[in-house]
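Quick one: the structure is below, questions incoming.
Certain chains of the assembly are absent from this excerpt, and the rest are unmoved.
Going by the order they are written in, the chains are A and B; count residues from 1 in each one.
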Amino acid sequence: MEIGKREISVRRLAMVLMMLSMIIALTPAVMAGDPTGATTLEEDPGAPVDYVWILICGFLVMFMQPGFAMLEAGVSRAKNTTNVLMKNLVDFSMGSLAFFAVGFALMMGTSAYMFVGTDGFFLAGEAYDVGTALTWFFMMVFCATAATIVSGAIAERPKFSTYVIYSVVICAFIYPIYGHWIWGGGWLSSADFMTKLGGGYGALDFAGSGVVHAVGGYIGLAGCLLLGPRIGRYTKEGKPIPIPGHSVAFVVLGAFILWFGWFGFNPGSTLSAHELRISVIAVNTTLAAAASAMTAMFITWKKFGKADVVMTVNGAVAGLVAITAACAWVAPWASVVIGIVAGFIVCYGFWFIERRGVDDVVGAVPVHGFNGTWGLIALGLFADGTYGNYTTAEPFVAGLFYGNAGFFGCQFISVFVNFAWAFGTGFLLFYVLKHTIGIRVSPEEELAGLDISEHGIISYPDFVYTEPARPTKVIRMTNKIGENEQERGGKGG
Amino acid sequence: MKKIEAIIRLEMLDDVKNALEADNIVSMSISEIRGRGRQKGAKLMWRGDEYVREFVPKTKIELVVRDEDAAKVVKIIRETAYTGNIGDGKIFVLPVEEAIRVRTGETGEAAL
């Protein structure tokens, strides 16, 4: 076998990685962790059921990856299927490696100034411990979820290489740092002025309406703005022309998988099976999603005379996103209300940004962004004072409707910080990439489809594709929310 | 020989085929096309945005027949593909100069 240049450089890469790993492995002189779990079990004989619960819930969250993959592939055109799926593979893979190397340490490590964690890199040393591994796993699948949200928003036009970089940056830095502020003992949840304002607890986000979803949604918004809409998505006058996805079956399959996975996402976030509140969380999760899905369905049905499937699906996910922050702290009836509002937000939110030239393929901005924000607010409103801060002990978390305006204030701060951080860093990231290596494929590549141009593949080679299935004329504007339509169509990237 | 190209509604294929068969016209080819004419395309929706799919799916039947059969075939198709509504389709007749059966090498009308 002749060894060409390329082989050598691939090997070199492997060598470097290998050696790096060796160094890491040998570094930990002090090994204070409990890698077998024997000590942990001795100290807490109830640990097995918690481990089982957290791990299985984590598995379910991991399973949301194919949910996103199917949903995103389904709303994209057949000629971009492989690309969408590859992005999902990449953000879970690169994401977990980045979170392993860096992200986890920044998020859950010993806090420096309540701003960022500082230890646990590569899960080495003390972090080689069953408890730390457990936390890492659960946190990692959440991180990968945030990462994958963006791929659906900016589908069908970004460069693949750019996406690989993006997925590393979000999982190594953007997500973990914000995550630290809420879940890692950072300032939003734990600074004195916050806990004083909230009444014993600062800003909260039970399972991540803000930490995971709004972060993903607003980075997606930044990406959409900097990329610009797909070719053909708007008329010259800026009117949107829908570009239907290639498989409704995948869309619905993906949505159901997400719904299923969310039962790991929300109830699992107790991080303990001894919190029996998990049953109420499961109920709330179901009801919010159902109410939101049906609200979105009836809105389209009323408005257009026909029940729209993609909006219904978006509605279901929007309800799930919205209840995520509050799921442990509200009663079932409130979940229904939160879900109904989510259904309105997702419909009108989508139409609102669409009129403004934001070509969000999967609807990630209204679904994850706006409803993530709504979830944080809803928690500040509806928390009913029956459950504590991830514990059955006091102080019980109560919102505005239950007399705690201060906590509502905390949530309000959290909403702004969340948006500023996610949109700000996301914008910066895509802006730098845009002006260095570029973020968008050429128009020819986009027309040919990213499958061929980026991956040299046809996703369904045994079937006859029909490009002209693409709609060609808008008969009437369906919505007049947006007045000042800017001519954004086709100018991106 | 004539080539008859008939563009008909999807759901009429069965009837047309059976009627032709009843008259001993068995050989034919069909394919999927999409067309526009008087008939407007369906109004469709995607996430609440409406649009028109301008081309309507139709079935195209192609048969090469003997000159003397052409009129008969046209008549059969015309009658069985008829519903009276816009979008019933069209039949075109084109001249054919030669026909060859691959299996036997027969040419001309013997090949049909």
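By definition in this document, contacts are C-beta pairs under 8 Å (C-beta built on N, C-alpha and C of every residue); 3 or more make two chains touch, one makes a residue touch a chain.
Quantities reported herein were computed from a predicted structural model and do not represent experimental measurements.
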Can you write the chain counts for the whole complex as a formula in the shown labels?
A x3, B x3
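Just so it is clear, only the chains that are shown with their structure count from here on.
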Using the average of all C-alpha atoms in each chain as its centre, how far is it in Å between subunit A and subunit B?
51
Listed in rising order, subunit A residues that touch subunit B in their complex are 240-245, 300, 303-304, 306, 308, 310-311, 314, 347, 350-351, 354, 363, 466, 468-469, 471-476, 478-479
What residues of subunit B sit close enough to touch subunit A in their complex?
34, 43-55
